[in-house]
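One structure follows; several queries about it will come next.
After this line comes subunit A, so read on.
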Amino acid sequence: EPALIFDLGGKFDKSFNEAAFNGAKRWADETGNTFREIELQSEAQREQALRRFAEAGSNPIVMTGFAFGDILNQVAPDYPDTDFAIIDMVVDQPNVRSVVFNEHEGSYLVGMMAAEASKTGTVGFIGGMDIPLIRKFACGFAEGVKAVNPDATVIANMTGTTPAAWNDPVKGSELTKAQISQGADVVYAAAGGTGVGVLQTAADEGILSIGVDSNQNHLHPGKVLTSMTKRVDNAVYQAFTDGAGMEKGFNVMGVANEGVGFAMDENNADLVSAEMKANVEAAAAKIADGSLMVHDYMSDDSCPVLDF
Partner candidate 1 sequence: MTANDSRGQPETAAPAIELKGISKAFGPVQANKDISIRVMPGTIHGIIGENGAGKSTLMSILYGFYKADAGEIFIAGRKANITDSQAAIAAGIGMVFQHFKLVENFTVLENIILGAEDGWKLRPSLNKARKSLVELAKDYGLNVEPDALVQDIGVGMQQRVEILKALYRQADILILDEPTGVLTPAEADQLFRILGRLRSEGKTIILITHKLREIMEITDTVSVMRRGEMTATVQTAETSPAELAELMVGRKVLLRVDKTPATPGEVVLDVKNLKVVDDKGVERLRGINLNVRAGEVLGIAGVAGNGQSELLEVLGGYQDGTGEVRVNGQLIDLTGKKSDGQSRRARGIAHVPEDRQREGLIMEYQAWENTAFGYHRDPAYKSGILMDNAAIRADTAEKMERFDVRPPNPRLEAKNFSGGNQQKLVLAREIERNPDLLLIGQPTRGVDIGAIEFIHQQIVALRDQGKAILLVSVELEEILALSDRIAVMFDGKIMGERLPDQTDEKELGLLMAGITDTDRDHSVEEVEANLAHAGGDTSKEV
Partner candidate 2 sequence: MDVMPKWAEVILVPLISLLLAAALSALVILAIGEDPVAAVKMMVTGALGSTYGWGYTLYYATNFMFTGLAVAIAFHARLFNIGGEGQAMLGGLGVALACLYIPWPHWSLALIGAAVMAGLFGAVWAAIPAWLQAKRGSHIVITTIMFNFIAAALLNYVLVNLLRPRGQMDPATARFPEATNLPTLHELLAPLGIEFSKSAPANVSFLVAVAACFVLWVLIWRTRLGYEIRAYGHSESAAKYAGISPVRITMIAMIISGALAGMMAINNVMGEAERLVLNSTEGAGFIGIAVALMGRSHPLGVFFSAILFGFLYQGGAELALWTSIPRELIVVIQALVILFTGALDNMVRMPLERFFLMVRTPPKPERKPVEPAE
């Protein structure tokens, strides 16, 4: 029986963890099998959950979130017969599959769309907490914007410095309004539950928004320009399907293998012109074949186009 461990945000965070849950559920629905899961309540439970599931014979064990990396590195050698998959982090152990996503690439693509959809030449980014992962999103996004419109302004705000920053839609709303008053007409939210407020306010105020992780286009049909999809669901689904004895090593999920991308569906069909779509797809192709390198904030802890 496989197991899935969600990060502290909880499985219904409408983005990252929820995507993982959807992948697991898809697997369960298709195979008719069951899986174990746990939503963590505290840091100490990371190791506890890993060990308990491993000892109870769960295999493989999939976990979401970079915060598991350090602990998995310690725990994995103790259970050589158990396979682990970690999402968003590289752990170099023989029984671990590491799945990382090139969020900067996906963000670059939606950044391009934002720049093309923007009439004011000003777009906004709203992050949850100011942590490197979020800067990676922001930097890729800004680069995409600048690629289309070098004169565009990117306003980037972070919501807060406590965990409440991920669950403060009211603050998300206010930030959106503040960005609107500075001229932004497309905003990209990478802020968990706070993003709900961003998308809502953007819809209310008649500007476009960009969702994150899952496809959030349906939240406000016709108001969400697109979503930067990070196919965590596929990663989990794949790990569950491969089951025990799966292939280990690094899996880099980028634009090339459709690990990240932008969401198109009937909800945003009218918002994205054919030309826009073509441009973005062309860029995607270039990223895929390596002719276009999007700067990864994590590579040198800095961003050439955005100042934090």
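Criterion applied: all candidates are chains of the complex that A comes from, given by their letters.
Definition applied: a contact is a pair of C-beta atoms (placed from the backbone, for glycine too) under 8 Å apart; a residue touches a chain by one contact, two chains touch by 3 or more; residues count from 1.
Predicted model, so just to flag it, every value in this text is computed and none were measured.
Put simply, of 1 or 2, the chain that touches subunit A in this complex is 2.
The part of subunit A that touches candidate 2 in the complex is made up of residues 8, 10, 36, 38-45, 47-49, 51-53, 66-67, 69-70, 88-89, 129-133, 161-163, 298-301.
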